[in-house]
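Note that this complex is displayed minus one protein chain, with the remaining chains in position.
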Amino acid sequence: MQIEVRNLSKKFGRVSAVDHVNFEIEQGKLIGLLGPSGGGKTTILRMLAGLEKPDAGEILFQGNKVNHLPPQERGIGFVFQNYALFKHMSVFDNIAFGLTVQRKSKSEIRDRVHEMIELIGLQGLENRAPHQLSGGQRQRVAFARALAPSPQLLLLDEPFAAIDAKVRKELRTWLREMISRVGITSIFVTHDQEEAVEVADEIMIINQGRLEQKGTPWQVYKEPLTPFVAGFLGESNLLHNPAHIVGFESAPRPHSEKARVLIRPEAIEVGREHEISNLSAAALGIVRSVQFRGSVWQVEVEVGEHRLLAHRTLEKETLLPGEQVAVLIHSLHLFHDEQSLFLENELKRANTRAI
Amino acid sequence: MIQNKRWLRRSVQSTVLVYFLLLILVPILGIYVQGLSGGWAHFAESILQPIAWDSVLLTIKLAVIATLINTALGTMLAWALVRYRFPGRRLLNSLVDLPFALPTAVGGLMILLLLGPQSWLGSWLAGHNIEIVYQQPAIVLAMIFVTFPFVIRTIQPLLEELDPSEEEASYTLGATRSGTFWRVIFPAMRPGVIGGAMLAFSRALAEFGAVVLVAGNIPGKTLTASVQIYGNVESSNPSGAAAVSVLLLTLSFLVLWSVNLLTERKDAR
């Protein structure tokens, strides 16, 4: 289902939960709503489902306004954060619930439920009660229950939040596969950036009720539009003052207090002088600490007035705290006046040209 | 279709609200209107009649005594029922609610029989020339009987919820048993003790069925407010009854209101 949202707003008391949000979602896409807790993601999802009434704005499904429709008539499936399985019904009855509402025949219901149970791989557990299932199994049943009546849009509220870390990874891959197999337009809410990046076709970053950015995970990571997005997705060094960064001397010098400079750790090359790819574009710094981070070394280095976190590949020699090193900053993001600039190290560019 | 359903829903809701307000609020307001209809002077006059005023004072006095005894006993019993394991504990625990389940008139009859000449207690008391039936102690006993479950039932859950590690922490920090009781356990029980005592007090003030059977109904000595109101009703003097009712009601509402305040504060914390 194709979805369009225009100027959607919702207040709870005086708190603005959702603030003039606009977006459009193409048919068949899997969208992740990502943002910190309490940012309004779940409220957006609930308004799409009809569980919450917007104060203003329009929601359109396939070009038709659905604001006035109750949840029963929107053709959606909803997976709740704590699954909300009907606790006095068996797995079978839970999945069959939406079908009995549609007054399907008994045999039709049975066939569809068995099809769903097969899809989620829980054959043989039809007669279990929800409290007899593990967290991951409940999650699957909730998913099957939402999909059984063949909705046009699947909405999932923090679908993995209540599952322990180990099973969560497994379920993510599973869910992604299931959704692409069924081919249904889906939107899920999460506060976990890793989850969003791994599962979604596109992510929307929501903060304080506003949509900060929408795009593929790579786009959003690569070209963050706001300092918030840059800081929220991936690791980064956030500086208030862009002055005195070697290689960016001719960058604009914003005077606004709100201006921010953001440098990704992987955009910083640290090393002994002979290791650096372009020494003339580098500054000198002192190593403050070195930490093993699984796949890289994380090096904290002091350059002038700044302290930066940088990544260094494992095959290179270990640096020692207190050692003097060369620091080459390849690129940075500069945010000011509602604008975002992506800047490359100009000395490096100059040198390359010279060669 | 949807319009139709919404209309149905609204009308059911309004019916419920109207039923609720008519049944509960209107009669209570009615009592106040009737009690105060003759003006303040008349109201004061009806209340300050010795027979009315004395009955209210007597009720308060006896209810306070019953509440104090009940609070002490109830705290002990709740402690025994939660903390100790002894034969018959579960049976006794279910019996706690019996005074709630019994008709109050049956409760009054039970007290009457307990103290009456037929029972060993009654005959023993009579043998020592102690007269209790139809006297103030009997009324107190009846009040204790009907309010018996309140204190126990409000303390029990608090004692059960109390985290044993809190107590253990106190011991590891060097506190003695009694020090631990007064500084760790009792503060946790206190809201239950106070709340239960207030509920018991308001119920004791209001009690009629059990009291009317064991009270001698001598004005100033064994005539409680609720029995006095009943007497007024019987002698077709409902407006006299209304004045005392206003006084008794206001008192009960104040008690109930402070219980609510107390529990609200507990919840907020």
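A and B label the chains in the order they appear, each numbered from 1.
We take it that a residue touches a chain if its C-beta (ideal position, glycine included) is under 8 Å from a C-beta of that chain, and two chains touch if they have at least 3 such contacts.
In the analysis below, contacts and distances are computed from a predicted model.
Engineer: Suppose you had to identify the omitted chain by its UniProt name; would it be "Cytochrome ubiquinol oxidase subunit I", "Succinate dehydrogenase / fumarate reductase iron-sulfur subunit", "Sulfate ABC transporter" or "Probable chemoreceptor glutamine deamidase CheD"?
Structural biologist: Going by UniProt, the chain not displayed is called "Sulfate ABC transporter".
Engineer: Given the contact definition stated above, which residue among A:I76, A:V91, A:I163 or A:V246 touches the chain not shown here?
Structural biologist: In the full complex, the listed residue that touches the missing chain is A:I76.
Engineer: One chain isn't shown here. Among B:L36, B:I51 or B:L113, which residue touches it?
Structural biologist: Of these options, the touching residue for the absent chain is B:L113.
Engineer: Pick out which of B:L48, B:A105 or B:I130 touches the chain that's been left out of the picture.
Structural biologist: Looking across B:L48, B:A105 or B:I130, the contact with the absent chain belongs to B:A105.
Engineer: Identify the residues of subunit B touching the omitted chain, counting contacts across the whole complex.
Structural biologist: Residues 5, 9, 12-13, 16-17, 19-21, 23-28, 30-31, 34, 73, 76-77, 79-81, 84, 86, 88, 92, 94-95, 97-106, 108-114, 118-119, 121, 144-145, 148, 202, 205-209, 212-213, 225-226, 229-230, 233, 238, 241-242, 245, 248-249, 252-253, 255-256, 260 of subunit B touch the chain absent from view.
Engineer: For subunit A, which residues touch the unseen chain?
Structural biologist: Touch set of subunit A with respect to the missing chain: 49-51, 70-73, 76-78, 80, 82, 84-88, 97-98, 101-102, 145-146, 149.
Operating definition for what follows: only the chains that are shown with their structure count from here on.
Engineer: With centres defined as the mean C-alpha position, give me the subunit A-subunit B separation in Å.
Structural biologist: Subunit A and subunit B have C-alpha centres separated by 58 Å.
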